[in-house]
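This report concerns only the one structure given below.
Missing here: one protein chain of the complex. Every other protein chain is in place.
For chain A:
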Amino acid sequence: MANIAAQRIKREFKEVIKSEEVAKCAIKVELVNDNYTELKGEIAGPPDTPYEGGNFVLEIRVPETYPFNPPKVRFITKIWHPNISSVTGAICLDILKDQWAAAMTLRTVLLSLQALLSAAEPDDPQDAVVAKQFKENIDMFQMTARHWTNVYAGGPHVNTEFNEKIKRLQDMGVDDHQARVALSSYNWDLERATEQLFTARLTLVIFV
């Protein structure tokens, strides 16, 4: 790794550890390997959002050309958000792409991601299904996002109705995450989710 990248990450790492956000448990950074090329970030779900109370883990890969090019960041914790892929965790955020500036740091990136959680951009989506739900049925979106926060990020709000529907699908032999994705995509309409899951299976069987 280029010297400047490693040097800078070391300094930033210290900066984040000392920062007041860490003191408030809002953000956190950990080393994954010794040569500072890969880090694990963590952000707290911002208050007054469906993500409140959750802890979201991020994978941060530092390119050799850092800080002239942005770090590669994705969510490891599954999350229901218009600008974050519910499948891969890929993030659509301008500062992680063309709006990156060399003076930005791990701290500012993590704080920007936290800001993204409280202010989604459904017109520039990463996950089209989530963005559609966000625009057409905001209440359904918030309930779904809160449920995902509860299940994957340790959020406090348990949605018994949603859990029951997932249980029904699990009883039919569907994996719980798959069931959750299908139900979330169809506004928790059990019939349509079941239909989608089983026609998909049927085509797969026919295809095989």
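By our rule, a residue touches a chain if its C-beta (ideal position, glycine included) is under 8 Å from a C-beta of that chain, and two chains touch if they have at least 3 such contacts; residues count from 1.
Operating definition for what follows: contacts and distances are computed from a predicted model.
When the unshown chain is looked up in UniProt, the name that turns up among "RING-type E3 ubiquitin transferase", "Sec1-like protein", "EKC/KEOPS complex subunit BUD32" or "Poly(A)-specific ribonuclease PARN" is "RING-type E3 ubiquitin transferase".
When the whole complex is considered, the residue among A:101, A:158, A:172 or A:200 that touches the unshown chain is A:101. Checked against the full complex, the one of A:65, A:137 or A:199 touching the unshown chain is A:65. Mapped onto chain A, contacts with the missing chain fall at residues 4, 7-8, 11-12, 65, 67-69, 98, 101-104, 108.
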